[in-house]
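Missing here: one protein chain of the complex. Every other protein chain is in place.
Should a chain be cited, it is by its letter among A, B and C, assigned in written order, with residues numbered from 1 in that chain.
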Amino acid sequence: MAVSNYRQRLRDIDNTGFGPNSSVEGGRLINSDGSTNLHKRGIPIWERISLYHTLLRMKRSHFLLCIFLFYTSINLFFAVLYFLTGVEHLMGADGAKSFVDKFMEAFFFSSQTLTTVGYGRVSPLGMMTNSIASIESLVGILSFAVVTGLIYGRFSRPRAYLLFSPNIIVAPFKDGKALMFRLATYKNNHLTDVEANLTLALHEQENGKTVTKFYPLKLQLSKINSLALSWTVVHEINEESPLFHYKMEDVAATKMEVIVNIKAFDDHFSNIVQQRTSYTYHQVIYGAKFLPMFERAPGGDYTVLELNKINAHEMVQM
Amino acid sequence: MAVSNYRQRLRDIDNTGFGPNSSVEGGRLINSDGSTNLHKRGIPIWERISLYHTLLRMKRSHFLLCIFLFYTSINLFFAVLYFLTGVEHLMGADGAKSFVDKFMEAFFFSSQTLTTVGYGRVSPLGMMTNSIASIESLVGILSFAVVTGLIYGRFSRPRAYLLFSPNIIVAPFKDGKALMFRLATYKNNHLTDVEANLTLALHEQENGKTVTKFYPLKLQLSKINSLALSWTVVHEINEESPLFHYKMEDVAATKMEVIVNIKAFDDHFSNIVQQRTSYTYHQVIYGAKFLPMFERAPGGDYTVLELNKINAHEMVQM
Amino acid sequence: MAVSNYRQRLRDIDNTGFGPNSSVEGGRLINSDGSTNLHKRGIPIWERISLYHTLLRMKRSHFLLCIFLFYTSINLFFAVLYFLTGVEHLMGADGAKSFVDKFMEAFFFSSQTLTTVGYGRVSPLGMMTNSIASIESLVGILSFAVVTGLIYGRFSRPRAYLLFSPNIIVAPFKDGKALMFRLATYKNNHLTDVEANLTLALHEQENGKTVTKFYPLKLQLSKINSLALSWTVVHEINEESPLFHYKMEDVAATKMEVIVNIKAFDDHFSNIVQQRTSYTYHQVIYGAKFLPMFERAPGGDYTVLELNKINAHEMVQM
Partner (left out) sequence: MAVSNYRQRLRDIDNTGFGPNSSVEGGRLINSDGSTNLHKRGIPIWERISLYHTLLRMKRSHFLLCIFLFYTSINLFFAVLYFLTGVEHLMGADGAKSFVDKFMEAFFFSSQTLTTVGYGRVSPLGMMTNSIASIESLVGILSFAVVTGLIYGRFSRPRAYLLFSPNIIVAPFKDGKALMFRLATYKNNHLTDVEANLTLALHEQENGKTVTKFYPLKLQLSKINSLALSWTVVHEINEESPLFHYKMEDVAATKMEVIVNIKAFDDHFSNIVQQRTSYTYHQVIYGAKFLPMFERAPGGDYTVLELNKINAHEMVQM
C-alpha cells in the first residue's frame, strides 16, 4: 500500500472523530520506560488497578518491603486476637505477667503459627484460641501460596531486556538522510523474529486548531531473523516520509514524538516479548552517525559487544 | 474476496446442514459477559465440567468460601478418624474426659497436622494414629499445593479487562450511516495488535421456516496497533452490509444479535487475551453519536481517559 | 496451488528417500487417542523419556499412587538412616525397646520431619541425627516443591477437550459425495480460530513394492471462527481428491488412514490447544449422513447440545 493512500485513509478516519492509533491531546504519549503517559478516571481505583501486576512490576526492594509489612500486619492482627481472648489460653505463656510480656508471647506465638513453624513451647488451649490458631495457620498457608505465585510470576515474567540508544540521530543515508536509533539486548538472552514498529506523532495546525496526527514510519528493514548483537533501526527521510517537508528547526514546534514498539520471540521464556520506548524532539541529534559497538576479541575466538557504546556516535557533515 | 461471493459460500454451506459459525436455534447466542448461552448434555456432568476452570473463574469470595469449606471438611474427616481410633492415642489429650472435649482435641490436633504447624502439645502415639497423622500431613501438603496452583492460576489468568459501551449505536457516517460501539481497557494494561471480529446473527424467513443466518460484518478498521485510549469500532451500513435492506422497525423481528470478539496482545501477561460480548436489538440506539471520552489534563502534561463516559452519546438527526 | 502440482512435488521429494510428512512403514501411524504408534530406540530410556511429561499425562489415580509411593520410599529411606544411627539419639523415643517399636519410632519421626509437621514428642539429638533430620526436612520441602509444580502443571496443561465422532462417513454431497466426521467440545470451554488439517495415508503399489504415500486432504472449510456447538469437517471426493479413483471395496487394501489435527485458541487457557486423532478404514461408514445434535430448549431461551449424539447418523442411498 502506498504511503499516500495510507495517509489519505488515516485522514478519513480522523474525520470520524476517533484515531486508529488512539490520539492524545496531553503531553508526551509514551514515557521512555515504555509506560503510557495517561490517567484513567471515572471508575473506582480498585477496579482500575490490577494489584497482581502492580506487585509484579514493582522494584524488588519495594516488593520485599510489601511482603514484610504484610507479614507483620497479619501477625499483629492475630496477636491482638490472642491477647484479647486471653493469654491464659496459651499454654506455656503463663509465666508472662506484664502487659508487654503477655503481648510479646501472643505476638511470637502468632508468628510461629502463621509460618507453621509451631515449636510448641507455647500452644493453644480451649475452643476459642484453638480456632483462631487453626484459622491463622490456614491464612498463613494461603498467604504464602500467594507469595509463591507472585515470586514465580515476577521472575518468569517475559521481558525483552532491550537497551535503546538514548538518542535518535539524523544521519546521512544513501543520497539523502535517515532517522536512526540503535538497540541491543543487555542480558544473556537471544531474540529471534524481531519486529520494529514506529509511529510518529506530530502536532500540526489544521483549520487554526492544533491536532495530533499519527503516521506510521516505514523502515528500511522492519523485521530481522535474529538479534545477537545490535540492530540499527533506519527510517529513510525520503519523499514518502512524513518528515520530508520539515526543516530541523521546525521540528520542535511539532512536538515530534517517535513511538517505538519492538516485538520478538525470546528463547529464555519461549514466549513473545515486547518493549516500548519513545523519543521526543529533545532527543534528536542532527548530523551524526553511530560508531561500531562490537569487535573481534583479541584472541579472535569470539565477538565482544560493548554495551556502553550503545549511543556512541560522531558528528558528520550533512 | 467480495462479500457477495462470501454470502454465496455461506449459503452453500448452510445447505449441507451445518453452519461454519455454529448456528443456534435457541435464544441469544452469547451473553453480554461473553459466555455462551448453551447447555451441554449427554455425558455425565463430571466429564462436562472442568473443575479447575470453574474454580479459576469463580468470584473471589466464593473461591475463598470453597477453600474454607474444603479445609474444614478434611479437618473434620480426619478428626473423626482420630476420635474413632481413640483419643487415648493422642498424647497430651488424655485430660479430655467428655465427648465434646475429646472431639475438640481430635479436631484441633487434626488441624495442626493438616497445616503442618504441629505444636506438639498433642502428638500421636501408636501405629494406627501415627499412620493417620502421617497421611493427613501428606494430604495437607498436597491440598495446599493444589491451592497454590489455583491461586497462581487465578491471578495469572490472561484477561483483556475491556469495558464495552452498553449500547451499540447507529450514527451518521460519511454520506450514509454506520453501526458503532466503543471499548477501552479499564485497568493499567496496554493492548497491542488489537483485532475486532464481528458476526451478525439474523432470524430470517426461508421457505416459510425461521432460520438463523450468520454474516461476518466488515469493519472500517478491523485491527489497530495499540489501544491506549478508546476505540470506536465501526461497521458502515452500505450496499455490502447485510443490514442495508433492513429498516429500523424490522430489526426487532430478526432478533438481531451482534457477536463481538476482541483479540489482542497484552503486555501484562505477555500473552494473547480475548474478550467476547454480544449486542442484541434491545441495545441498539438509532441516531446518536459518541461524545469524546478523553481530554488534555488541566496542567497539560498528560491525557485523562474518563471511563464513565464509555457510553456518552448525543442524539442526532439521521 | 493446484493439487496435481502438489502431488507431483510430494513424489519428487519421496524420490530423495524422506517424506515431508514423516512416512512410516509399520501399522497405524496415529492411535485414535492422538498418540503416535512409534517406538524410539538407540539411546538410553532416561534420555528418551521426559519424566515430567509422563507424570503430567498420567491418569489421576496413577499420579496419586506415584506420589504416595514416592513419599513412603523417602520416608522409609530416612527411617533406616535414623535406625542405623541409633534410636537412642531420638529424644522421646527411648521408651521403645523392641526392634519393631524402635523402627516405628524412627519411621514416624521421619514422616514428621519430611512433612515439616515436627510435633516434637520425638526430636533429634547429636550431630549425626540432627544432620540427617536437617537434610530430610530440606528434601521434604524440595519434593513438595516438585509436587506443587507437577500438580499445577497437570491442571493448567492446555487441552482442547474435543469429542470426535467414532466413525468417519461417506455422505452424499452436492452432486457427488464427501468424507465427513464431526467434532464438538465436551467441557465448558469455547474455542476460536479453529483449524482442521487432514492428511491421508495410503499404501500403494509402486514398482512392485508397497509404499506409504501421504496426501493432504482439501477441506470444504478448513478454519472456523468459533466452535460453540459442533463442527462437521467435510472433504469433498471430487476429481482433485486422491480418493476419487478408489472404489469402496478397494479402500481396505490401501490400509487407508486419515490423520486429523485440530488446532485452536482456547479461552480457558488463553493458549493454543491441539488435539489429534486418526481414522482407519475400519471406521468408515459408506452411505450415511449425520443427524442434528443440537436443538432449541423447550423453553426456547437457550440451545442444547447433545453430546451423546456426536455419532448419530442414518443410512442413505448413494
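The rule we apply is simple: a contact is a pair of C-beta atoms (placed from the backbone, for glycine too) under 8 Å apart; a residue touches a chain by one contact, two chains touch by 3 or more.
Because the structure is predicted, anything quoted here is derived from the model rather than measured.
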Residue of A:H190, A:K218 or A:K255 in touch with the missing chain, whole complex considered: A:H190
Residue in contact with the excluded chain [from C:V146, C:L221, C:V251 or C:A297]: C:V146
Options C:N37, C:Q205 or C:N308, residue touching the unrepresented chain: C:N37
Contact with the hidden chain (one of A:M91, A:M104 or A:I285): A:M104
Where the unshown chain meets chain B, residue by residue: 116, 118-120, 148
Absent-chain interface as seen on chain A, which is shown: 67-68, 71, 75, 104, 108, 111-112, 115-121, 144, 147-148, 151-152, 155-156, 161, 173, 186-190, 192, 220-221, 224-232, 234, 265, 267-268, 270-271, 289-290, 292, 294-297, 300-309
Missing-partner contacts on chain C, residue numbers: 13, 16-18, 20-27, 29, 36-43, 47-50, 52-54, 56, 91, 112-113, 116-120, 122-124, 127, 130, 133-134, 137-138, 140-142, 145-146, 148-149, 152-153, 157-158, 197, 199, 216, 259, 261, 263, 269, 271-274, 276
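One rule holds in what follows: only the chains that are shown with their structure count from here on.
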Rotation angle superposing chain A onto its copy chain B by C-alpha atoms, nearest 5 degrees: 90
Where chain A and chain C are represented by their mean Cα positions, the distance between them in whole Å: 37
Gap in Å, rounded to a whole number, between the CA centres of chain C and chain B: 26
Multi-partner residues of chain C (at least 2 other chains): 116, 118-120, 148
